[in-house]
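One protein chain is absent from this view; the other protein chains keep their places.
On to chain A.
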Amino acid sequence: MPRAPFPELSSSVRLKYVKLGYQYLVNNFVAFLLIPVMIAVSLVLVRRGPDEIMALWHSLQLDLTQVLFSVFLFVFVAAVYFVSRPRPVYLVDYACFKPPTTCRVPFATFMEHAWLINWDEKSVQFQTRILERSGLGEETCLPPANHYIPPIPTMEASRAEAQLVIFSAIDDLLKKTGLRPKNIDILVVNCSLFSPTPSLSAMIINKYELRSNIRSFNLSGMGCSAGLISIDLARDLLQVHPSSNALVISTEIITPNLYTGNQRSMLLPNCLFRMGAAAILLSNRRRDARRAKYRLLHLVRTHKGADDRAYRCVYQEEDAEGHTGISLSKDLMVIAGKALKSNITTIGPLVLPMSEQLLFFLTLVGRKLINHKWKPYIPDFKMAFEHFCIHAGGRAVIDELQNNLQLTAEHVEASRMTLHRFGNTSSSSLWYELSYIESKGRMRRGHRVWQIGFGSGFKCNSAVWKCLRTVETLVDGPWTDCINRYPVDIPDVVKL
């Protein structure tokens, strides 16, 4: 009887070594192939001796034109290669908005307001249950207009919130990078649910007196994954415009969007969405490479809108009583899973080491041709990335992704802690998570980060960054005063 565990242990250890050996072999296949060839060639060379090699060279009877021509050809091909390579996009630095304590919303206050605005016991109980299981903490913040009973969602209040969050983030960024506003060449702003005229990008241009020939873009309605869409747009623009920089602002304005009705599918966003904003500075200038924090390696966008169910799963509409809200369908997680799979299929070959890709390919072929009962192979993304930033859309999203990608608790810690401290800040949550990882001192040079955003549409967008310099722990950011308290243990159900 006591012998039973030992075979298991030794077999699992053996399996681990087999796996390691396989990975080394496949990932360094080319090296393995080249080494014997190089050894053979050098052996031959050494045996033949230098005189024979010189005789061989002279026998080729190359004249000057041929040599020059070959040199030109080589130079030409090299030049074409270098010019057609995409310009590198560097993330110089970024800043996140830290909400003031005057905007804090404890659970009890949230529930009390829900009760006083809408005397519906059932919907209050429903929201209580959601809050208890939401994974949010007691320090998340709502804008000042939402502290009123009933909330005062005027245009003026919305603009005030926008100015507060965006200008704070930009001021922080300008301080960190020493950037002068007049030097900004491209401006991209994304904010899904608040789109005034003039746009938020115009608001920024007005406040900071940006140049008149700035290229500004304002993306609205694109959901929580719009942050990565903005980065994608900025990247494309930086390919076209040499020696430029781009300021990207990601935010979500909560003031006009508090749902005041009773329909359950629409109450969920009230419980989860909170104030936040991030300002990111991208550049393609060579001199910024020295001080940049990250380089953008890949950005993959997947849109499942062609499927009706995916299109309607996050839908803004009016309920039976005329209150506008965003309704989340029950199959949100299923659709998110499908979108993620789709995205992974594209990004996998770009980032995964050959060993994982081969296994995946073989399993796929095997399932199709040999026996479709084989379990699909889930590539081990932990081999491709050191850090993961999963959009803190809600506890369910993070749980689902942790399961799907087989991540450990430490990998999803940044996402869970961001959800706890800041709530779901929509498109800017990925930047709060990145800031958490840096504040914990885990970001080292050469580390790769995978940011995954989900949003209405239904979209799944991924960005892959590579860290260019180790970030010191004294990061001045939204986590500065509370990082020592984290990670916290978040119970499954908080008793209210």
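Just so it is clear, a contact is a pair of C-beta atoms (placed from the backbone, for glycine too) under 8 Å apart; a residue touches a chain by one contact, two chains touch by 3 or more; residues count from 1.
Just so we're on the same page, contacts and distances are computed from a predicted model.
Per UniProt, the protein behind the absent chain is "Protein ECERIFERUM 26-like"; the candidates were "Protein ECERIFERUM 26-like", "Eukaryotic translation initiation factor 3 subunit L", "Pre-rRNA-processing protein RIX1 N-terminal domain-containing protein" or "Prenyltransferase alpha-alpha toroid domain-containing protein".
Residue A:102 is the one among A:59, A:102, A:197 or A:212 that touches the chain missing from this view.
Contact with the undisplayed chain is limited, among A:13, A:43, A:71 or A:116, to A:116. Against the chain not displayed here, chain A makes contact via residues 101-102, 104-109, 111-113, 115-116, 137-139, 144, 147-149, 152.
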